[in-house]
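One chain of protein is taken out of this complex; the other chains stay put.
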Amino acid sequence: DHMTSESRLMTYGKGDVFAYRTFMPPLTGLQQIPESTFEGKSNTVFGVNASIEIGGKAFLPSFAEGDNSLVVATDSMKNFIQRHLADYEGSTLEGFLDYTARRFLEKYTHVDTIKMTGVEVPFESAVGIKNGESSSSDLVFKRSRNEQARSTVSLERINEKMEVTGHSSEITDLQLVKVKGNSFVGFIRDEYTTLPEDGNRPLFIYLNIGWTYENQQDSLGTNPLNYVAAEQVKDIASTVFDEIESPSIQYLIYLIGCRVLERFPQLKEVTFQSQNRTWDVVVEDIPGSEGKVYTEPRLPYGFQRFSVTKDDLNTSAKKAVTSDTYK
Amino acid sequence: DHMTSESRLMTYGKGDVFAYRTFMPPLTGLQQIPESTFEGKSNTVFGVNASIEIGGKAFLPSFAEGDNSLVVATDSMKNFIQRHLADYEGSTLEGFLDYTARRFLEKYTHVDTIKMTGVEVPFESAVGIKNGESSSSDLVFKRSRNEQARSTVSLERINEKMEVTGHSSEITDLQLVKVKGNSFVGFIRDEYTTLPEDGNRPLFIYLNIGWTYENQQDSLGTNPLNYVAAEQVKDIASTVFDEIESPSIQYLIYLIGCRVLERFPQLKEVTFQSQNRTWDVVVEDIPGSEGKVYTEPRLPYGFQRFSVTKDDLNTSAKKAVTSDTYK
Amino acid sequence: DHMTSESRLMTYGKGDVFAYRTFMPPLTGLQQIPESTFEGKSNTVFGVNASIEIGGKAFLPSFAEGDNSLVVATDSMKNFIQRHLADYEGSTLEGFLDYTARRFLEKYTHVDTIKMTGVEVPFESAVGIKNGESSSSDLVFKRSRNEQARSTVSLERINEKMEVTGHSSEITDLQLVKVKGNSFVGFIRDEYTTLPEDGNRPLFIYLNIGWTYENQQDSLGTNPLNYVAAEQVKDIASTVFDEIESPSIQYLIYLIGCRVLERFPQLKEVTFQSQNRTWDVVVEDIPGSEGKVYTEPRLPYGFQRFSVTKDDLNTSAKKAVTSDTYK
Partner (left out) sequence: DHMTSESRLMTYGKGDVFAYRTFMPPLTGLQQIPESTFEGKSNTVFGVNASIEIGGKAFLPSFAEGDNSLVVATDSMKNFIQRHLADYEGSTLEGFLDYTARRFLEKYTHVDTIKMTGVEVPFESAVGIKNGESSSSDLVFKRSRNEQARSTVSLERINEKMEVTGHSSEITDLQLVKVKGNSFVGFIRDEYTTLPEDGNRPLFIYLNIGWTYENQQDSLGTNPLNYVAAEQVKDIASTVFDEIESPSIQYLIYLIGCRVLERFPQLKEVTFQSQNRTWDVVVEDIPGSEGKVYTEPRLPYGFQRFSVTKDDLNTSAKKAVTSDTYK
């Protein structure tokens, strides 16, 4: 989880570097998929909460001796990031992080490793008027606190060259509920079991879905046909949820992962962190309605951590489920 | 701000009573306005975080003597609220609160005052498939953490009758940015002034907008033509923001308030709590672009609290601004 | 809850103005009480999160016409507050707020009303060494996120004079648990009741306790013998909780309020906002131990809002309880 250019953990950096750029080049030309109508982004407002973490043997004296002579002040890192957002000529979060990380390694040659992380600050279109009609405004946007993209890239200077040692793209904090058509039965019952079986429950999940590319260059968006937008992954997730009768979150995320890999063969792996936040029922029957009344669950929550790779696409069982729908 | 049935503050209640109802009757038949295409809600998932606060002389012995004989346990209040969400036959937050508050006063005749508050737990449509096409799902919804409706109603038993002593509807936590076309100049400059004038800034505002009806019954949604949806007020706010070159937040909210009252003559007053969260510029010029790079502002934030009434509609100055656009 | 110099709500101001002053004059010379050993504060670090809110007829054109000529920029207010913390010669939160509010009204004569609020940023002593012994450090402090003092003062310019229109001191966010010796029985049982009676429960409460002085000048700390420190009120609260077998939170806060007024006759009223956050039991019996295992309660929480005045001190019932202990 942390970076070491050697055996000892020794890095430092700057967190919560917020940067907003207006009128950045738009993202267009994405590959279209059946599960999503998402076509791109205007990038009229591009917002990111970035962090930078660097390492290198040269920094040992700053720790062991209090010698600051090779220290890049973290305040300078903040300036570096913000100015490079102005210089960046692309249209994606991944591209901006990769660009800035590479320039940083070029500028400071005593730095061996760098990890840059960016969390999108999402802005949705707001209503304005055009030609006297209600429409999306070109200038007013709504800041969203819902799901957001997140990306990370790690580089290391090896034999004078910069090597990618890690990268990922993610959609985080997605909260989805399906109001019926989910079950959870057949699990182990013993002296620690108090949960009843349930053949038709609502299912409320929190999802973080991450993906890595076979080739990290495809993640930058320079060739938009190979770029996977977080919005597309989000739409696949809700579509698969909508389609199936899920017997568990486990199975649901397995199918979502397979579908993502099926749509985007340029990806290598899809990773999930999911949580179960399903409500508790308080009124079972409402006369004349199929509705019920529920309440917030007690605090402990179940979670899963799981990854799906292309090997999973060859399993026959789920193939049926994943390929039928759109044929 | 607090309720007293007498001179002494003496109330108690239950907070954070979450209740979700599925397949509640939809909200339809709203008055249409030029600034919004909002037509109603499916109410497939209706979520509310409710609170209840009651008062009455009868409760003094529970405080002064530890005598619980007239105490309605707050746990029972929670049950009362959740069960009445099942019984409620309408389609609005305001209607549910009013219905439940009245039933509570009927049931517990030693209670003199009641205040019920509800904060919407908003769900947005998520993508699913219909007939092989990507479309809004009927069963899967996304929980939103963005702006939300909020409503309150206060009742008091006076001479055996229940009187409405207060009510309000609100849209809260709306966060809007307009990326250019805003100024702030001409303010007082003295020895405490370090802020420069700015003739063209982005403007980032947080908004709570509340409204009260001339007749509280109109707030319940029984006659949907007289009901004002939080979504409509939100759309008016962004539309007015989009239209004008604002010299200050003060003037902007004044115009929003006037527009709301103009569209909805059934309202009596519109109240604002606004905050200024405008970014600080860090890169002024990006060659070949009108864009800039900004960063999060330092923590102190400016705010306004202001109400607009129908008297304001007669001021000529702003009439021009508010009525032109759609004519 | 809000300030109006006239019928319309029309104020503006600055929130989250953080200011820290080092080596401020210490607070000493407090009246000692049996329930507390608190004697004063070094004020080596004094931290406050302040807000300011001003009103006046002169501000109407800034809203209705976008005329900023009489607007004190909220950025200037921030500067005003921070510089007056340097000038303040006293030792208390209340004194600082009162001092700054009065200077502000003097400086800006078109301002009619001002409300200043301060929330303490508390620092606790941390361990250091003195003469080779572990002891409290004079220079290192721990920032606490626990309970904190809060104070507010409202002034209005009436006939050229500044009148105090409101003031309060508070200890907020105090979280106390008593592990046994509390009951809750004898409340109303009906079709909405599912809570069992409990004759010996732990009781976990959140407390905000506020107080006002008969004479606001006593709140400033100029005469420390008349000043009531938030730490003293906190100690009274836990002492009374420790002493009694409480049949309800209602009765507990009543007794705390009486005790505070008994110790500090310079006060006029004590006000409570309390919450019940009592755990749920999950293991009733642990062989060989009087202990039990509990878990966090479900989300809805009960609350009380209550005030106690000197009239309550004459009730005989509780007199016995409150005066015995220290005699």
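Chains here go by letter, A, B and C, matching the order in which they are written, and residues are numbered from 1 within each.
Following the convention adopted for this analysis, a residue touches a chain if its C-beta (ideal position, glycine included) is under 8 Å from a C-beta of that chain, and two chains touch if they have at least 3 such contacts.
Quantities reported herein were computed from a predicted structural model and do not represent experimental measurements.
Of the candidate positions C:10, C:27, C:45 or C:77, contact with the hidden chain is made by C:45. Although one chain is hidden here, its contacts on chain C can still be listed: residues 17-24, 34-37, 44-45, 82-83, 85-86, 123, 126-129, 132, 134, 137, 139-147, 174-181, 202, 204, 234-235, 238-239, 241-243, 279, 282-283, 286, 289-296, 325-326.
Listed by residue number, the positions of chain A touching the unshown chain are 1-2, 8-18, 53, 59, 62-80, 83, 184-188, 190, 192-195, 246-248, 250-251, 253-254, 271, 275-276, 299-307, 309, 312, 315, 317-318. Not every partner is drawn; the one left out touches chain B at residues 295-296, 298-299.
The working rule: only the chains that are shown with their structure count from here on.
Relative to the centroid of all protein Cα atoms, the closest per-chain Cα centroid is that of B.
The mean-CA centres of chain B and chain C are about 29 angstrom from one another, to the nearest whole unit. Centroids built from CA atoms put chain B at 31 Å from chain A. Of all residues in chain A, those that touch two or more other chains are 295-296.
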